[in-house]
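Excluded from the complex is one protein chain; the other protein chains are retained at their positions.
Chains: A and B, in written order; residue numbering restarts at 1 for each.
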Amino acid sequence: MIDPVTATIMIIAGGVLVGVCVHFIPASATGAMAAATGIATGPSMLSAGAGLAGIYAAAYSIDSGLAPVIISGAVGSALMLLITILCGNIVLAFGIGTPPVSGQTASGKSTFGGTKDIITGFEQEGYRSPGTDGHGMPFQTVVSGTIGALMGGAGGALVFYAVYSMTLPAISTENAVALAGIVAAGVFLINSVLPAYVLVGKTEGMFDMKIRSMHRTFISCLVTSSIVACVIYAISWLAVSGVVA
Amino acid sequence: MAAISLLLGTALAGFLAFLAGIFEDSESNAGSASNPNSQVQLAPQIGNRHRYFNKAISGEPPANALWATTAATIAYLLTAHFGGDAFAVLIASIIGAAASTLLLCAYGVLSHISRIASMKNFEQTLYWDSLLTPLPLDAAYGFLTALILTLLAFAAHGLLGNPFSVPLIALFFGITIGAIGSSTGDIYYGAERLYQCYIFGSGIPISVQGDIDVKGEYGYRNSVDTPYFTMRFGGLVTGLAFGMLIFLDAWSRLFTFAGVWTGVIVVSVLVLIILIFIYLLEVYTRKRYGRYTED
Partner (left out) sequence: MKEIQIHTLFGAALLSGIAGILLIGHGISIGIVFLWLPFLSAANSIRGMAMYGLGTGNASIGYWGTAVGATSAFVVSLSVSCRSTPLLYVAAVVAISLVIGLATGILADKVIRMRIPRIELNSAVIAMSTAMITAGSLLILGSDYGLYPFIYIIITLAVLHPYNASTGAGENQKRTLLLALVEACMTTLVIGIVAMLAGRSSIPISGDVAIVAASACGLVIAVVAWYRLVKSDIYEIRWTGYPPAEH
């Protein structure tokens, strides 16, 4: 168990991690028409899917302490995202007949410049179908997405464990888990939508120029999760000390 | 005993999740939901009046979360009344899924009529039969999705031992399956089925978006034909994704060699293996398809 002040800081840290993770997960709504690089759905929806899969995985190790909860959340989230990427690329390769390619990199507008994949060194130019902005998830965006999912899952699990240990003295274990789960999901959904405003519905992860506006997400999520964390701290303090109106 | 229940739960959960993925993708395609919906919405604006079922409820994650959570909540309350054995769970899940299907039908009808009513300027007619023919099919897939996700939530809570309550697990599964379905199966619907007149082996250029196929194998295309086409590939891959996620996640907890860290180690190894598969697939497609040539 952890003390309430540490738990409050954990909720803030978790909220910020959740917000920042959305910048790393490549997603784009027009990906569903194979017209843009990234997983074919809105960034906040996808991050929510991955993060909640992480919280679900983290719940299994709730009795084992803080570190196993956070790490299970992180790898659970990464597993969900990688399986989604693999199957999305399978559909693109065998259903649409296109190789995965980064549109931003192909047009030389990625963060590190050049027209090659940073990790594998594959040339991107010429592989994207005419008139589109790339399609699928090339290896560099996969790595970026994995980092994002690890952060998102860890953030969700941090909030989950913090709320669990703050409310545990007031209510039964079973209820504390249920309440912590829904509050963690709520904090996740609140914070994962703010970056979507910055990204305007499309990002290629950390190789997209939009990563440079991450400080805006950071400040917004820091303020929002601080307010949420203080509220949770105050309420659970009232509940634990027996002041029930 | 605990080991047997874990084994049984893992096998059952993986199987159920695989089915849920297939039905979820077919449900969203029968109603042209999620991201490809933008193309069906765009079509009348560029003169393609169509007979698709335009079921714009929301993004797939919240919609599926609603069907699954409603079904699971009703089942969760009913099991308390019925006593808690496996048969009671099954009957309660069926009743819950039926109730959430009625909700799905109501939302589907309201969306379709409202969307068409907002397209007056583009002379899109509301054809009652193009709404009422796909609706039972869509409702059937929605029923199966809600039923299976509810059973899956009961399996995760009862057999696998997840501490969350059944409705909360259903909410998480609903959002996750929606995110997976809209990012795997929907590509096949949005980039292949809606644009079958365009040549295979290319993404859909932004300039032609909205120019969807409104005619089918014979006559005008309706949404009943869609799952028939997409289930043969897109639906199966969605099922593979969700089934693999739930199965591998449960499977990683069967081992005990490193105490509390076992699951983490197994999943990390799986993550690395999947990364290698993604790399090999990229190499294969680049070799197989090559560069686009000017034409």
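Odds and ends about this structure:
Keep in mind that, in the parts below, a residue touches a chain if its C-beta (ideal position, glycine included) is under 8 Å from a C-beta of that chain, and two chains touch if they have at least 3 such contacts.
Fair warning: this is a prediction, and the values are worked out from it, not measured in the lab.
Looking at the complete complex, one finds that the omitted chain is in touch with A, B. Among B:Phe87, B:Trp128, B:Tyr218 or B:Phe257, only B:Trp128 touches the chain left out of the display. Check B:Ala20, B:Ala65 or B:Val271 against the missing chain and you find that the one touching it is B:Ala65. Residue B:Ser118 is the one among B:Ser5, B:Ser118, B:Ser207 or B:Thr256 that touches the chain missing from this view. In the full complex, subunit B touches the hidden chain at residues 35, 38, 41, 45, 47-51, 56-59, 61-63, 65-66, 69-70, 73-74, 76-78, 81, 99, 103, 106-107, 110-111, 113-130, 165-168, 170-171, 174, 214, 219-220.
On the side of subunit A, the interface with the absent chain consists of residues 29, 42, 44-45, 48, 167, 170-171, 175, 178-179, 182-183, 185-187, 189-190, 193-194, 196-198, 201, 216-217, 219-220, 223-224, 227-228, 231-232, 235-236, 238-239, 243-245, using the contact rule stated above.
By definition in this document, only the chains that are shown with their structure count from here on.
The mean-CA centres of subunit A and subunit B are about 20 angstrom from one another, to the nearest whole unit. Looking at the complex, you find that subunit A touches subunit B at residues 27, 29-35, 39-42, 45-46, 48-50, 52-53, 55-57, 59-62, 64-65, 68, 71-72, 75-76, 78-80, 82-100, 120, 122, 126-135, 137-139, 142, 146, 174, 177-178, 181-182, 185. Against subunit A, the residues of subunit B that register as touching in their complex are 34-36, 38-39, 59-61, 156, 160-165, 168-169, 171-173, 175-176, 178-180, 182-192, 194-195, 200-209, 233-234, 237-238, 240-241, 244-245, 248-249, 253, 260-261, 263-264, 267-268, 270-271, 274-275, 277-279, 281-282, 284-286, 288-289, 291-292.
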